[in-house]
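Every protein chain of the complex appears in place save one, which is left out.
Chain IDs A and B follow the sequence of writing; residue 1 opens each chain.
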Amino acid sequence: MSSLEAEFNQIIDQAQAVRNRVGAVRDQIVSDIYHQAREITEKVVKTYNSRDPDRKIDDIVTSKIFGYPLMFALLSLVFWLTISGANVPSAFLADLLFGFQHQLTAVFQWAGSPDWLHGVLVLGLYRCLAWVVSVMLPPMAIFFPLFTFLEDLGYLPRVAFNLDKLFKKAGAHGKQILTMCMGFGCNAAGVIACRIIESPRERLIAVLTNNFVPCNGRFPTLITMAAVFMGTLVSGYNNFAASALVAGVVVLGVSVTLAVSWILSKTLLKGVPSTFTLELPPYRIPKIGSLLIRSILDRTLFVLMRAVVVAAPAGAVTWILANIQIGDLSIIGHLAGRFDGFGRLIGLDGFIILAFLLGLPANEIVTPILIMSYLTQGVLLELDSIGALRQILINNGWTWLTALNMLLFSLLHFPCATTLLTIRQETQSIKWTVLAALIPTVIGILVCFLVAQIVRTLGFQF
Amino acid sequence: MIVEFKLTNLPIGEKAEVVSVLAQGVARNRLLDLGLVPKTIIEAVRKSPLGDPVAYKIRGAVIALRAEESSQIRVRSLN
Partner (left out) sequence: MGLTAQSTGINAFLEELKQSSVKADAVIALAGNPNTGKSTVFNGLTGLNQHTGNWPGKTVILAKGNYQHQRKNITLVDLPGTYSLLANSADEQVARDFICFGNPDAVVVVADATCLERNLNLSLQVMEITPRTILCVNLIDEARRKKMEIDLAKLEAILGIPVVPAVAREKVGLKQLKDVIDKVAFGKKWPQPKSMEYSETIEAALAEIQREVDHLLQGKFNSRWVALRLLDGDNSIITEIFHYLQRLEIKKQEYYQEKVKVVECCE
């Protein structure tokens, strides 16, 4: 033992002796500092009006009657603004990017390049990229600023306040709601955000269930499927019904989160919720300028870049798989054939299952891969509207049940590769990572199977 | 007569004075850090839609506490 350590230990013992005699030292220290803070404040601050304008807002936002409906309405409103606002720029981008494809094709023809090269680069890689950019960029450029607005306004802590009791009952931490909000942007970010939960048990619950919040990569699929579903169900499809459906899917995701959290805290992760306190900060109207810059730079472009990096090779690979014929069927056809029986059992088909599997690197590319594989044999359509897309899907045997189950399976399936890697990093455990993939997939299969069986039993012939 | 009771039983809209914190260990220290030291005036501001947690005004900030925490805090009425 060094002399330093000896001296140190001696003082620690001495201090402990004094503490044992004096009693609650910590209490006294905290009290004294707070009282001093109060004294100073009384000397320098004069308040003329103690009525707090925030209270009136909170009376409504957290009220028994309006609290929950308002949350749902706000969520629907965000989706409605996203869907309706994105339509026009999406169509514009699609025109632009698919128009440019013709020029690319012309260049390839002029250079006399072989068909397969044009196929891989233009029909595969470029088209997938064009799809991802035109379909994802506009909704994200609307969704993220809206979401950041609610965040900066101070609304999210109110959501946590309203929902906390449910999370407490589920044995989860109140801050889990805040990590779920991050998950809307990106589940990998949501998983990292779980660090704000200190108790390891509750952090794990939050990590394992974060995937039940649909991330931004899945919103295009959800929105498209909601539109297709509503379109096949009722004539004269309208954006508002589709937005409410997407909001409904989010509510379902939250319910599944609660159920799974509850089961986990009763089985694998037993324990009682730890201390939880939550500040409800004053409302503040955000500065729109800096909000736009931050949400576009930090979130929109970040997520888009990641999607682009994955989409480009995925597009090329899908084209190759779709265009190499073995016998009279493409590789993708063979593979999809393998999954078709299982797919149909749960109200989907082989191509959809394959698209989800190939989409493991990023959820953003599930729909583009699906469309590409449907389109391989036929003519290459330009997908500039939901209507055109719906037609393709119907031509491939889709019904409203397929759209509904695709919607459900998109919410309830394994997390993307990035999220899985993040979970592995955060939990330092393969076991929990595997579980994080298994839980949602099993639930998704069960739910889709049940829905398909119920619909079929009820007499709809599919 | 001075009546002492649990913070959980403080009606919404009313104020009380903190007498003591019963929690121990880290939970106690966290509550102290929020400013819940003896003689602090605390006001019950609102209940969440499901009745729990309850938001309290503590030294200028509005902070929500679950019943598990608020039952660990003894307060007394101001009048």
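Keep in mind that, in the parts below, a contact is a pair of C-beta atoms (placed from the backbone, for glycine too) under 8 Å apart; a residue touches a chain by one contact, two chains touch by 3 or more.
The structure presented is a predicted model; accordingly, all values stated were derived computationally and were not measured.
Asker: Which candidate, A:15, A:88, A:329 or A:442, sits in contact with the chain we can't see?
Answerer: A:15
Asker: With respect to the chain omitted from the figure, which of A:34, A:184, A:319 or A:339 is a touching residue?
Answerer: Checking each option in A:34, A:184, A:319 or A:339, the one touching the absent chain turns out to be A:34.
Asker: One chain isn't shown here. Among A:26, A:56, A:338 or A:456, which residue touches it?
Answerer: A:26
Asker: For subunit B, which residues lie in contact with the unshown chain of the complex?
Answerer: The list for subunit B reads 26, 29-30, 33-35, 59-61.
Asker: Residues on subunit A that touch the omitted chain in the whole complex?
Answerer: Touching the missing chain: residues 2, 4-5, 7-12, 14-16, 18-19, 22, 25-26, 28-34, 36-38, 40-41, 43-49, 52, 154, 192, 195, 198, 203, 279, 281-282, 284, 287, 290, 294, 297.
Throughout what follows, only the chains that are shown with their structure count from here on.
Asker: Based only on mean CA positions, could you tell me how far subunit A sits from subunit B in angstrom?
Answerer: 36
Asker: Over in the complex, which subunit B residues touch subunit A? Could you list them?
Answerer: Subunit B residues touching subunit A: 21, 23, 26-27, 29-35, 37-40, 45-46, 48-53, 55, 59, 61-66, 68-69.
Asker: What residues of subunit A sit close enough to touch subunit B in their complex?
Answerer: Going by the criterion above, the answer is residues 26-27, 30-31, 34-35, 38, 54-55, 58-59, 62-64, 67-68, 161-162, 164-166, 168, 174, 273, 275-281.
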